[in-house]
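Only a single protein chain was left out; the remaining protein chains are all shown in position.
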Amino acid sequence: MAQFIKNKVGIIACSGEDLVGGTITRAAARMVVEKLRPDKTIILCQPLFMAGGLERHGSQQERNFAKDHPTITIEGCDEECARCAVERYSGPVAATIRVEDILKEHPGLKPATRETLDADGMKVAQILAIKIADKIDELLDEKHEEDEGFSDPARPSTDVRGCGCGCKKR
Amino acid sequence: MAKEYDASTEEFMGVPRKKIPWWPTIDYNKCTFCMECDKFCPHHVYEKRETEQRKLVVANPYNCVVFCRACAKACPEDALSFPDKREITKLIKEMRGV
Amino acid sequence: MAERKTVILPCNGLDKALGVVAGRAGIVACAKDPGIKLVCPVLLNSGEPKYDEMVKDADIICLNGCMTRCATKLAESRKIPVKTNLLVPDMVKKFNLKPGTDLVLQTSGVQLPEAIADDIITSIKKDRESMAQEIHSIEVEDKAEYFETKKDKFYFKVPKGAYLFNENDCWVRVFGGLAYLGISDFLQNQVGDILYVDLPAIGKEFGQFDEAGSFESVKSVQDLISPVSGKVVAVNNQLASAPELANQDPYHKGWFVKVELADFDEDKGLLLDGPAYFEFMKKKIELEAKKQH
Partner (left out) sequence: MVKEIMLAKKVYIFPCSGVGKVFGSIGREASYIVVNELAKDKAKISCLPLVVKGKKALIDDINENHVIVVDGCPSKCSYNDVKSATGKEPDGQFLSTDVVKYNRDLKPESDIIPLGENAKKLSRKLAEKISEKVGEILDSDKKGGA
């Protein structure tokens, strides 16, 4: 892996509009940057990343950040647009996390609405958010005590991990 | 959060922040504890006191940005007041002169 | 933008046709351009207080009928600052219209006041245009060099010269006795996308560190805390329809207010130049980052 500045991790969600997976990536990304790891993350805007950025700063700020820092892409479907974008403009990604994998692990969860997430969609987003947070800790070689100091409702309790969908996960 | 900020080492315009008496004063006759000012202020000047009669206090006066009065505009009851800017400017000039 | 008032003080001496021409020219100019006001020299001389308000902050033109320059002297005695002194004999030459000696003006004597009035109106227009030109100059990105620093994916710029700052992250750029005010790149970054900008009324006076406008984003409402004392002569009306200019181009097209400086020599003692503000801003950025922890 390239030498990254390991103070913050970039988060880029596919954020696709046409499918519920996109909405889930969006929600999970926001949970991570707002609640779970606010000071360890920078959210990168997928369309801005693609378009370049603000002209007066040389149009490259999103891309440069992903060049210098480890970046996690979050994918809503197998097109993996976010990963493709980062690889095209910045370089290798540090990790890719897929909504589909979570759906496979939790077959009982069936998110359906792409407009506003339903209860299942919200749960998937929460599981995804935790997975991202764990990945961030790993990338920054930091250990976060589980649930430490985080009692926000957006943070799923351990119940969510064993989410009641019938999966065997604890 | 607020604790990271150490006003004793901070300066404003070359004057120790602690020597500048600039912060809001709550008029408790007007305040309805709607908390709009606290919600507004990103510098944690205010603190809620759920169990006390005065449910809001100016807890970190030196976190207040000198000359900023933005929270007063957020106050629907007009219960917040600040010192006179000219007086403060004069004071700062005097201290810089020393 | 602000249009300054123009006030004409004619001599209106009644012992010479030249004086009658001066008075007449003032009347015609007022009739042609309602933005121009006329001061009656006789009433002014009697100590009439109503003119105090009128001449305040206005461009005063003294229109003298002869070399005695009564209008100019009158203005001086009343401590009214004069912008332009005109002499009717100069105008006679300029337009080659001799008024004759008859106090009841005849032919060319009637034409001359018309010509003088037109001349005055044209020069006012030119003044306004050159003022607009000046505005244009701050809106065009000059070759100013910038200091730049980066925090994560955010970039912050500070012009190296020409701009002075206060520690409330607002800037002033001086052009002679006038100055533009705005917010720094750091401040616009802090508040995020600016949605609404409220600007002060033309003519409003404020002291150093008073509010000279405010702006609002989803995150917050903040004031432009003026680095200087002065009086508003113009505001950037473009910000009403395009508040994003304050985000995109905070040092040029995103200017807020233009002021006539009150006491810049005194004010500037409390301001930072580009290099000093850049160092100050970098510390602030680090402090903000720490606070987020």
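The chains carry the letters A, B and C, assigned in the order they are written, with residues numbered from 1 in each.
One rule holds for everything that comes next: contacts are C-beta pairs under 8 Å (C-beta built on N, C-alpha and C of every residue); 3 or more make two chains touch, one makes a residue touch a chain.
Just so it is clear, the structure is predicted and the values come from calculations on it, not from any experiment.
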Chains shown that the absent chain touches, full complex: A, C
Contact residue for the chain not shown (choose from A:Val9, A:Leu36, A:Cys81 or A:Ile127): A:Cys81
Contacts of chain A with the absent chain, listed as residue ranges: 13-19, 22, 26-27, 29-30, 43, 45-48, 50-54, 79, 81-82, 84-85, 114-117
Interface residues of chain C (partner: the chain not displayed): 192-193, 195-196, 216, 218-219, 241, 243-244, 247-248
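Everything that follows uses one rule, which is that only the chains that are shown with their structure count from here on.
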Distance from the mean Cα position of chain C to that of chain A, given in whole angstrom: 52
Touching residues on chain A, where the partner in the complex is chain C: 8, 10, 38-39, 42, 44, 54, 56-57, 61-62, 64-65, 69
Complex contact set, residues of chain C against chain A: 150, 152-155, 157, 248-249, 289, 292-293
Contacting residues of chain C [partner chain B, same complex]: 166-168, 207-211, 214, 220-223, 225, 269-270, 287, 290-293
